[in-house]
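Take a look at subunit A:
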Amino acid sequence: MRKRLLLLLAALLSLALVTAGCGNDDDSGAAPAPTEASAPEPTEAPAPTEAPAPEAASGALITLDEECAAWDGIQAPDGFRVNMVTDIGKVDDGTFNQFAYEGMVGAAECFGIEDTSVIETASEADYDANLNTSASESPDVLITVGFLLGTDTMLAAEENPGINYIGIDQFHLEYPANYVGVLFNEHEGGFIAGALAASLSESGVVGVVAGREDVPPVVKFVNGYEAGAKYINPNIQVLSVYNESFTDPAKGASDAQQFIGDGADVIFGAGGPTGSGGVKAAAEAGAWGIGVDQDEYYTTFNGGSAPGSEYLASSAIKRVDLSVFRNIAAAIEGTFAGGVFVLTAENLGITYAPFHDAAVNAEAAASVEQVRAGLADGSITTGVCGIDGLFIGEGSLCD
Partner candidate 1 sequence: MAQVGNGTARPVLEVEGITKTFPGVVANDNVSLTLNQGEIHCLLGENGAGKSTLMNMVFGLYRPDSGTIRVRGEEVHFEDSGEAIARGIGMVHQHFQLIPVFSVAENIILGNEITKGAFLDLDTARRQVDALADRYGLAVDPDAIVGDLSVGEQQRVELVKALFRDADILILDEPTAVLTPGEVDDFFEVVESLTGQDKSIIFITHKLREVLAVADRITVLRAGQVVGTTTAETATQQSLANLMVGRDVVFRVEKAEPDPGKSVIRVEDLRVTDDRGVETVSGFDVEVRAGEIFGIAGVEGNGQRELVETICGMRPAIGGRVEMLGQDTTGWSPRKIHELGVAHVPENRSKHGVVAQYSIADNLVLNRYNHRKFSQRGVRNTAAINAEAKELVERFDVRTPGVEAAIHTLSGGNQQKVIVARELTGDLRALVVAQPTRGLDVGSIEFIHRKIIELRDQGVAVLLVSAELDEILSLSDRIGVLYRGRLAGTVEATEATREELGLLMATGAQS
Partner candidate 2 sequence: MTTVENAAGIAGTSSQARLDRQSVTGLVFGFLGVALIVGVAPAISSSSRRFNFEPPPDPAGIGFDPPTWVTAIGVLFLLTAALGFAPPAARVWASPARLLSALAVIPLVLVLSLALSDNPSTNIVNLFNESLVLATPLALGSMTGLWCERSGIINIGIEGTMLAGAGIGYMTYATIGDAQSTGWLWFSILISVLAGGLVAALLAVLSIRFGVNQIVGGVVINLFALGLTGFLRSEVIVKSGITTGVGTSEFGLPLLSKIPVIGDQVFRGQPIYWLMYVVVIGTWVVMYRTPWGLRVRSCGENPHAAETLGVNVVRIRYQSVILGGLIAGLAGAWFSMESQARFEDNMTNAAGFIALAALIFGKWTPWGAFGGALLFGFSRALGTRLQFLGVEVSGFEIPSEFLQALPFVVTLVVVAGAVGRSIPPAAAGQPFQRSK
């Protein structure tokens, strides 16, 4: 069984390379409609060596408007419908539910889609029913958010060949033609955050406040963080805590205080509001904070008005919105094809946020950008398995 997985991993990684190429296209701003992840003719991939300009620390973070411009000329036909089913949570909960939703809204604005609707899942027992209810409107695209929906999404995709499914965080061995599983190299994001943390840390101790350990993206972030920190400073001490809930900012804040008490001066939060609680507590206490998923300067720090924003160094960005946007675009364009769609450092699906108010010194800024670029061009590898997030060589699926 493990061998089979390994084979698929290889396939996955090769696909990732292709996607990476597309990403860079966007970045250069020169490409016409980006080709989709899964229409793989490797030769189409432009040279990934076209690295972003060094000063573009934040240039790697493209806005949906910029993305929209890249898809210039496409309009959704009348009656084009995009639906979404969230994981447990809501479209305004500040997690991947919200980012996926923003991607959908962005695409709707960009392409003139008028019909959208969302179902927020309240219980795991509702997954299949919600997918079914959503499918009953016969949408052209149905976005399902979260790895736990993977099984049900697969069944639904097989049952409704007329609907294009975008599954966030959903990994399968094979996909039907109408189902894209979007994966993220969170370990790369964690690695970037870790590198930044190690560059900023003066005490040689950094921490990460994480969500639940049974959620693979969380593990990928945490282990990637540790790897990234050690990449910069092999002697650094990385303190990590998993929490039982994603919605306990008070506990996250307390974790951060404990880290600080043991000397940590940079705290990465990787667990929804719980992690944000840690980041904010750290920043308010005068330690560096690093956010996750989206630019927490705008969410946790309310665009700089919340106290401590000068200590939010950056955020490890995971472009859920971009993945949704691009796949919707592909569906409109008629190039939607099933398979894995990986967002990586290479295709700018994984990057880091601008420093905003934070006085990150030039040295740290340069080293984090160097790490990002290194991950993007493949010269740096994280050493963390992209499937389960464990360290390669320590019993991960990638071994």
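Assume contacts are C-beta pairs under 8 Å (C-beta built on N, C-alpha and C of every residue); 3 or more make two chains touch, one makes a residue touch a chain; residues count from 1.
How were these candidates chosen? In short, all candidates are chains of the complex that A comes from, given by their letters.
All values reported here derive from a predicted model rather than from experimental measurement.
S.K.: Looking at the complex, which candidate is in contact with subunit A: 1 or 2?
M.R.: Candidate 2 is the one in contact with subunit A.
S.K.: State the interface residues of subunit A toward candidate 2 in the complex, per the touch definition above.
M.R.: Of all residues in subunit A, those touching candidate 2 are 89-90, 92-94, 203, 205, 207, 213-214, 237, 239-245, 247-251, 253-255, 257-263, 273, 276-277, 280-281, 284, 299-302, 305-307.
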